[in-house]
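Missing here is one protein chain; the remaining ones are kept as they sit in the complex.
Chain lettering (A, B, C, D and E) follows the sequence in which the chains are written, and residue indices restart at 1 in each chain.
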Amino acid sequence: MQIETRLERGQRQLAKIDGAGGQAVVDALADIAPDFATYLLEFPFGDIYSRNGLSLRDREIATIAALAAMGTATPQLKVHIQAGLNVGITRDEITEILMQMAVYAGFPAALNGLFAAKDVFAAEPE
Amino acid sequence: MQIETRLERGQRQLAKIDGAGGQAVVDALADIAPDFATYLLEFPFGDIYSRNGLSLRDREIATIAALAAMGTATPQLKVHIQAGLNVGITRDEITEILMQMAVYAGFPAALNGLFAAKDVFAAEPE
Amino acid sequence: MQIETRLERGQRQLAKIDGAGGQAVVDALADIAPDFATYLLEFPFGDIYSRNGLSLRDREIATIAALAAMGTATPQLKVHIQAGLNVGITRDEITEILMQMAVYAGFPAALNGLFAAKDVFAAEPE
Amino acid sequence: MQIETRLERGQRQLAKIDGAGGQAVVDALADIAPDFATYLLEFPFGDIYSRNGLSLRDREIATIAALAAMGTATPQLKVHIQAGLNVGITRDEITEILMQMAVYAGFPAALNGLFAAKDVFAAEPE
Amino acid sequence: MQIETRLERGQRQLAKIDGAGGQAVVDALADIAPDFATYLLEFPFGDIYSRNGLSLRDREIATIAALAAMGTATPQLKVHIQAGLNVGITRDEITEILMQMAVYAGFPAALNGLFAAKDVFAAEPE
Partner (left out) sequence: MQIETRLERGQRQLAKIDGAGGQAVVDALADIAPDFATYLLEFPFGDIYSRNGLSLRDREIATIAALAAMGTATPQLKVHIQAGLNVGITRDEITEILMQMAVYAGFPAALNGLFAAKDVFAAEPE
């Protein structure tokens, strides 16, 4: 029996969590920084998202909140709004998380997050 | 039967979620901006944290993640790490949330969040 | 005689300050987060912009400066550059505010603010 | 008749606007980066704050708002809260500006700004 | 023999470092804030980039890293990725700098920086 490498575990987790959006990022890195695609699979997904101690649902709540509050990572926020749906957060819950960001990062951060969610929700079958 | 005002609901929610740390913030505003204490109770606590649709546990995961990622709100991060413990997030789960912020906001944001948590954990009875 | 609600006061203030740009934001929220449109009208406009103690002109100077310095809220910066014109700040004064942001938030923040202003100025009759 | 240099004009403006707090910054740079003290006097004060087209009062409203919203420049925010008082903004108006930042940069940014103002107000004779 | 003014020195440095991208920024300011174009030439280029004590190569490493980490200045990051190539940093070295930003500002900042570089590299003859 072979032990799964960090890279293999990361690939498995990325597919499960981020789905096509995550793979698109990995693919887009192929001709500019293929090693960075490897790091992205290994550290965030092979290490962090593979840890016990916090559910994938809770991890995506944290990620959506952080990316919306930062306001500098719209493409990644969209990937993780989709990821949130993939791991069982409902549309209404995602909307609640984004609305709450008005308190901590201001109304523009919440608005921009909500409009990102609107795009993601519109693009997927209900 | 009297209907609870937004302010009263906010005071009740603040006491339940943030406890003494939240009340200390309200008190510190008394001589500089008492109206802001009212807004703080009414909008974040009376409106947002009083909404159905997302559990207090999930709301505090989002808040801890956002404040750690932003990196500009250490006093508020500490209040909400305590709030997280108050609404049932374990120390280990808070540590997981903060570690995960390394992926989205960088290692310094995660480190500073972990050291804030260390202070909060040290100050309360285990 | 009926007392104006926070929501009504907010709607009146939004119309006066942000005009069509503000209403467009409210409308865009209708199908994703209608409650957030209510909060947006109630707290920023019904509460904060309705306070005495600072003129609308001064409030818009503060808002334009803050949004340009943050650099994460271009759509909202454009709405408030228009709002600044609506409440009597001149084009030249807005340009001064944005130029000054180079000192506090760096030349890129000032440049991006100036180019946002250029778009807003171009879109309205002189 | 001699024409005032940018440096001289900057020194005059710094003394008028920031007073002792500004001079303390210039002095603190003497042994690490004296050239940077020169640039600080020349560009922000000799160039920007010496421009016509926006009053010093309006410039300080913009600066206080920007620094509070950014949340990364507490020492400079305190210098400019004092500068705001120096050029005729009242304590209550400064409090209004800082409260308003809750809308754009979140409640923690407003709270931290208000507590910085509390320190500055406490340190000067009323 | 005439002494070069700060403006002339800045124009010379801008042409050498940023090339067409820098001139395009100066041109775009002509109708909204021509004085700001002057400041941009004088302070960053006439003063800072004209200093001895750090090579242009080292200065561009610092600038690319800072702009990628901030995440709020994509147009300027692209200008300075091109500037980095102009002063002798290789494509692979720029990629290394951007990858490293994942450590300090998070994976989204690094990814967005790498995709900006991909655009710049694609637009110039290899």
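The rule is simple: contacts are C-beta pairs under 8 Å (C-beta built on N, C-alpha and C of every residue); 3 or more make two chains touch, one makes a residue touch a chain.
Worth saying up front: this structure is predicted, and the values here are computed from it rather than measured.
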| field | Absent-chain contact - pick from C:Phe36, C:Tyr49 or C:Tyr104 | value | C:Tyr104
| query | In the complete assembly, which of E:Val26, E:Leu41, E:Ala83 or E:Ile97 touches the absent chain? | reply | E:Ile97
| task | Would you indicate which residue among D:Thr5, D:Gln23, D:Ser55 or D:Thr72 is in contact with the undisplayed chain? | result | D:Thr72
| said: Please output the residues of subunit D touching the missing chain, sorted low to high. | reply: 25, 28-29, 31-33, 35-36, 39-40, 44, 67, 70, 72-73, 75-76
| message | Residue by residue, what part of subunit C touches the chain that was omitted? | response | 69, 102-109
| Hidden partner chain, residues of subunit E it touches | 43-44, 48, 51, 53-54, 58-59, 61-70, 73, 76, 92-93, 95-97, 99-105
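In this section, only the chains that are shown with their structure count from here on.
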| Shared interface numbering between subunit E and subunit B [over half = same, under half = different] | same
| request: Return the chain pair with more inter-chain C-beta contacts, choosing between B-D and B-C. | output: B-D
| said: Between subunit A and subunit E, what distance separates the C-alpha centroids? Give it in angstrom. | reply: 31
| note | Note: subunit E sits from subunit D at a C-alpha centroid distance in Å of 28
| Multi-partner residues of subunit B (each touching 2 or more other chains) | 35, 39, 43-44, 48, 51, 67, 69-70, 73, 76, 102-105
